[in-house]
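Complex shown without one protein chain; remaining protein chains in place.
Should a chain be cited, it is by its letter among A, B and C, assigned in written order, with residues numbered from 1 in that chain.
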Amino acid sequence: MPFIPHTKEDVAEMLASIGAKTIEELFDEIPKELISDELTGVPPGLSEMEITRLMMARATQDGFYQNFIGAGAYEHHIPAAVWQITTRGEFYSSYTPYQAEASQGTLQLLYEYQSMMASLTGMDVSNASMYDGATALAEAALMAVRSHKSSRRILIPQTVHPVYRQVVRAIVSNQKIEVVELPYCTECGQILPESLANSNHEDFAALVIPQPNFFGVLEQVDALTDWAHSKNAFAIGVVNPTTLAVLTPPGEWGSKGADIAVGEGQPLGIPLSSGGPYFGFMACKNELVRQMPGRIIGRTTDLDDKEGFVLTLQAREQHIRRSKATSNICTNQGLMVTAATIFMSLVGAEGLRRVAAQSHANTLELIEQLVKIKGVERTFSGPVFHEAPLTLSQPVADVLNKLKQKGILGGYNLQGQYPELGNTLLVCATETKTESDLRNYATAMQQVLG
Amino acid sequence: MPFIPHTKEDVAEMLASIGAKTIEELFDEIPKELISDELTGVPPGLSEMEITRLMMARATQDGFYQNFIGAGAYEHHIPAAVWQITTRGEFYSSYTPYQAEASQGTLQLLYEYQSMMASLTGMDVSNASMYDGATALAEAALMAVRSHKSSRRILIPQTVHPVYRQVVRAIVSNQKIEVVELPYCTECGQILPESLANSNHEDFAALVIPQPNFFGVLEQVDALTDWAHSKNAFAIGVVNPTTLAVLTPPGEWGSKGADIAVGEGQPLGIPLSSGGPYFGFMACKNELVRQMPGRIIGRTTDLDDKEGFVLTLQAREQHIRRSKATSNICTNQGLMVTAATIFMSLVGAEGLRRVAAQSHANTLELIEQLVKIKGVERTFSGPVFHEAPLTLSQPVADVLNKLKQKGILGGYNLQGQYPELGNTLLVCATETKTESDLRNYATAMQQVLG
Amino acid sequence: MLIFEHSRPGRFNYSQSPAKPASKSAIPQNLQRKSKVLLPEVSEMDTVRHFTRLSQKNFSIDTEFYPLGSCTMKYNPRACNSLAMLPQFLSRHPLAPEDTGQGYLACMYELQEILKSVTGMAGVSLTPMAGAQGELIGVMMIRAYHESRGDFERTEIIVPDAAHGTNPATAVMCGFKVVEIATDKDGNVDLGALKAAVGPKTAGLMLTNPSTLGVFEKNVAEMSRVVHQAGGLLYYDGANLNAVLGKVKPGDMGFDVIHINLHKTFSTPHGGGGPGSAPVGVAERLLPFMPIPIVAKDGETYRWITEKDKPQSIGRLSAHMGNAGVLLRAYIYVRLLGLDGMHRISEFATLNANYLMAELRKAGFEIAYPNRRASHEFIVTLKDIKDKTGVTAMNLAKRLLDKGYHAPTTYFPLLVPECLLIEPAETESKETLDAFVTSMKEILQEIETQPDMVKGAPHAMPVRKLDDVKAAREPDLAWKQGA
Partner (left out) sequence: MLIFEHSRPGRFNYSQSPAKPASKSAIPQNLQRKSKVLLPEVSEMDTVRHFTRLSQKNFSIDTEFYPLGSCTMKYNPRACNSLAMLPQFLSRHPLAPEDTGQGYLACMYELQEILKSVTGMAGVSLTPMAGAQGELIGVMMIRAYHESRGDFERTEIIVPDAAHGTNPATAVMCGFKVVEIATDKDGNVDLGALKAAVGPKTAGLMLTNPSTLGVFEKNVAEMSRVVHQAGGLLYYDGANLNAVLGKVKPGDMGFDVIHINLHKTFSTPHGGGGPGSAPVGVAERLLPFMPIPIVAKDGETYRWITEKDKPQSIGRLSAHMGNAGVLLRAYIYVRLLGLDGMHRISEFATLNANYLMAELRKAGFEIAYPNRRASHEFIVTLKDIKDKTGVTAMNLAKRLLDKGYHAPTTYFPLLVPECLLIEPAETESKETLDAFVTSMKEILQEIETQPDMVKGAPHAMPVRKLDDVKAAREPDLAWKQGA
């Protein structure tokens, strides 16, 4: 019986204390007709040695590739210290810090995380994390509608991650909130502020502004933010945290700054891991904090006036307010945030800036090499960060397949989500790529298209 | 400057406090002519990302093989918990527990280790570990000579690991101790007690008794021990700790038990790791404890009569006794012993027994399958544990080479160390091998020899 | 001391980022950041030291008994962690082609199949990233089902008063009105109240069984009949599945949709508050509405099911595949347990709970539902003690911390005054339970002899009792430079 410590003698003594003859008897309040037959479909147990072998075989089967896919999840170097500390039992196997005095480790760390994210986004406050970037955006939309009170409409550009848009739609439509998608300029790959100014959008609660956008292109965030504010709507920034070491943070966009900033925290020390667990982040202006969903940690004092940390502003939450809560959320992504906090501490602002700058430079270099190849062209004229779409002379799926044979995952195929763009491939080269990696990719592309 | 935290301001303030102008000045007591020119031959520093990539490439280059080599280092399953706990910073980055009150973690663990090893070997006491099995045997020989007082001769059978014999010779010859090698029975692969009884060995300090011996063959330990004692010599057992869950421990050999037990601790939760770090263990009878080298931990009490642990019997050691110490040893293999202690706690006696029994059974099964192949024969008639020599119809090196092409490391070639045995291969199949692994090996051997 | 207080301008870990300045840049001046980013400037060693020491200030399963009711704090096998973190799994991009992830997809597919088998449901989707998201997705499917039948009048979700707060909050997030029904004196849902509540507006009933009161809803079959007859669907909150795994399948009890907290029953780590993971299971009629992605097996090949396969799907609820690494851990855990292990979870969790309940009763504690079996948890109420001594459930909880035990859940469920919800989980040994009882007895003694000391607890933690009121009234939510 794996993981069950009971000896025969233990069981006998325990049943005697209870006054039961068998363990079966402890289930005697369950109606007999409901008791299951033997389970089927569950294989016999494996020893740890056997499962180790199985999992190593499956991992080996999946192998390693040179990865040039971004599209919302980014490969970055993760210092070894990050996960060695994060998986310490005291972080790994503790629960939500309900008993503050016995959870100061997690609580102080979350407070430090909130401080870092507030600074990175240029906002006043951050919560202790959300499930992922997509749901964080959905919650931001709900939060904007709750705060706005008069409109139940959200504007989302098509330059926002297509799956984020799907997730937002799935979640907010339950509350009869309307999602309006804004088209982008197919020449520059951005939302054009001037086109919005000429549009008839008036009654909406918030405008979502991606930076960089899904194409890797930089949006004109100042003008977009000011336009939203001019319509009495909130501006919600969806940002990549790595880039904020270099780019103007949402809190400083336009004349007043965006009101809410959200995004995917994965680039901050979280491995790609087939898609999760990642974490979403959410930060906002002070005025909105009591509408913010999720855990929030506050600094306070103990009976001796010594500094300590607690879960706070719980009156927003479901376990107190039940059907009147701001959200049903109760778990955050604590362990991921633990890793991200250690990551941000290890690299610091200068380290993060270098990671961002090198990723940007590598992407520029890669594109420069690729567009020299006949059959490869820049899709858009707008400035890019560490990702860019390229228009190919052949169907993207075929090209990707051939690159894969050479051990290269060449990027994300935009044809599925943006059929209007034709044979378009989204490539990304972070700081993990060396000069020779970039050359190899260009050579491989040359061979595939040649 | 990796790992150096000093800012420019720090350096300036520190130099001011010292009263020096430059860091260079702090080296002004070193004669100028000794100061090095620039170093050469040291490559520029790599970032952690770069060294990670380099080491992963080198690891990948070395690959994975199905391993049937034993010969002193054994592949066993190591529970995941073992190294996750062992590499916790508090174990990994602490020093020898000189400050007992601030090192109770390490000290209690070592006391528990000593207790486990004493029981496993059937001896009264164990030290806190030695460098490896080979040096533990050398130290046991020195200890026996110190304790014996009248003889400076050690008998070592040729069935003891050949490298252990080399190491013993290298170390004890410094002290003018003579090593006499005893031949084995080439029919059964054992030391024959009756041949010893008829020999003229009289004046010796100790007889070394391997169990199982280097061939994997089980020695007649009771008779050998009694014979040594009948000559007023000590009996030193060299044992594989895994097998002691099943085999009579040295402390119970013959009528009085062996006097010293040593061996390689690697099978107790230490990965093969190209040969190290492993650890040697050493246990002995109470009478010999003050001649034992290495760290020893004792249980005592504090000022409040509370239980606690300290380094003890330090009057044996070099940092107190200097040139009169029992050995020059000061370090043990603390981290390895940490792993071994957690390993033994996780598997328990029954788990260790099952590991031993399954390894034994797998080896029997493998041999049974292999000897069905034309050109493969058992070399010896003696009973084996989890390793056995096989005599092949073709040169072993060629056979091993061809097996390697099939991803199999087929065993250890005995021809180098035991040329008298001809084309002999030492094979080992621990509990890590499945039925299908054994079949695959037999099939491959069939193809190679066929 | 905060990490920021270790920070010095210009301190930098050279190993941890690109050494050379980037050679190219094309970021428009007006988009470049001008303000300073206040990340700490701390050496690698001081970072390691800071967070290692912080970790030591936590209670955790790996260090303390953690009988936190409703949370199923069981041992998280270390192998689940190391195997889910094999480098190939970690480095795999979520959008990498399916044929480069067959090993990973095989694990996901098999996990789906095993979860279907143990819950008796027709389909499972692994995408929900937490219990509350599992609920959201489940209730969304209930809505989608009714609407697909052209039934737009079902605007109410029925929830027992003992339910977790997430149940009513979820119903509201899905646009429903919440109808709360009462609990009877034995801890069952009041069947009369349920019958009165159902009707043409009933979209569904959300039920936790065994309930948060630690008892099995004996009338679940009848409740199912009542709700289904009214045209509603039954939602199973899997928070307490650990108590009946291998004994009763939610599908057999008549539930149409369920969520399964992998971080409870399937032992994925709680991680200081997530990531969780809560796959949803559905009965036949809800299959078309399941969230994507789901893993399908075509011959020997695994692939993602997408919008094309499931046009009626409620859609996507995470950017990729939920908490993929958590799912891997759960998969490894179920393979380690196997068939026998599955059965034994509920048996020994129930044995531990009933034993602890019996021993605490003998020790003089008042059990909230003394005539019921405990499921895998049970409730002690300190109402009498509080009336006599002023010592509250919270005081006792804090005093337990001093004794080296994490406190049970306090003040939940809300309907039992001064309650402690105690769940020992199957991985705890009898000696640990006995030692806990001994400490509880000591505290009972202390309440009599030194009530003020107990009210001032904790005394042996890194901090004394913290001021929650101040925290909420004067929120200090982020460190600011110079503040």
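The definition used in the following text is that a residue touches a chain if its C-beta (ideal position, glycine included) is under 8 Å from a C-beta of that chain, and two chains touch if they have at least 3 such contacts.
Note that the structure is predicted; figures quoted are calculated from it, not measured.
Considering the complete complex, the chain that is not shown touches A, B, C.
Although one chain is not drawn, the whole complex shows that of B:Asp10, B:Glu178 or B:Glu377 it is B:Asp10 that touches it. For the chain left out of this panel, the touching residue among B:Trp83, B:Phe204, B:Trp227 or B:Tyr418 is B:Trp83. Of the residues in chain C, those that touch the hidden partner chain are 6, 8, 11, 15, 43-46, 48-49, 52-53, 56, 61-64, 75, 77-79, 336, 427-429, 431-432. The chain not shown here touches chain A at positions 1-10, 45, 47-49, 56, 79-81, 84-85, 89-90.
Definition applied: only the chains that are shown with their structure count from here on.
Among the inter-chain contacts, the highest number of C-beta pairs connects A-C.
Annotation: 48 Å between the Cα-based centres of chain A and chain B.
Centre to centre, using the average C-alpha position, chain B and chain C are separated by 46 Å.
A separation of 20 Å divides the Cα centre of chain A from that of chain C. Among the residues of chain C, those in touch with two or more other chains are 11, 13, 15-18, 42, 44, 48, 52, 77, 79, 81, 83, 87. Across the assembly, chain A contributes residues 47-48, 52, 60, 64, 77, 79, 87-88, 431 that each touch 2 or more other chains.
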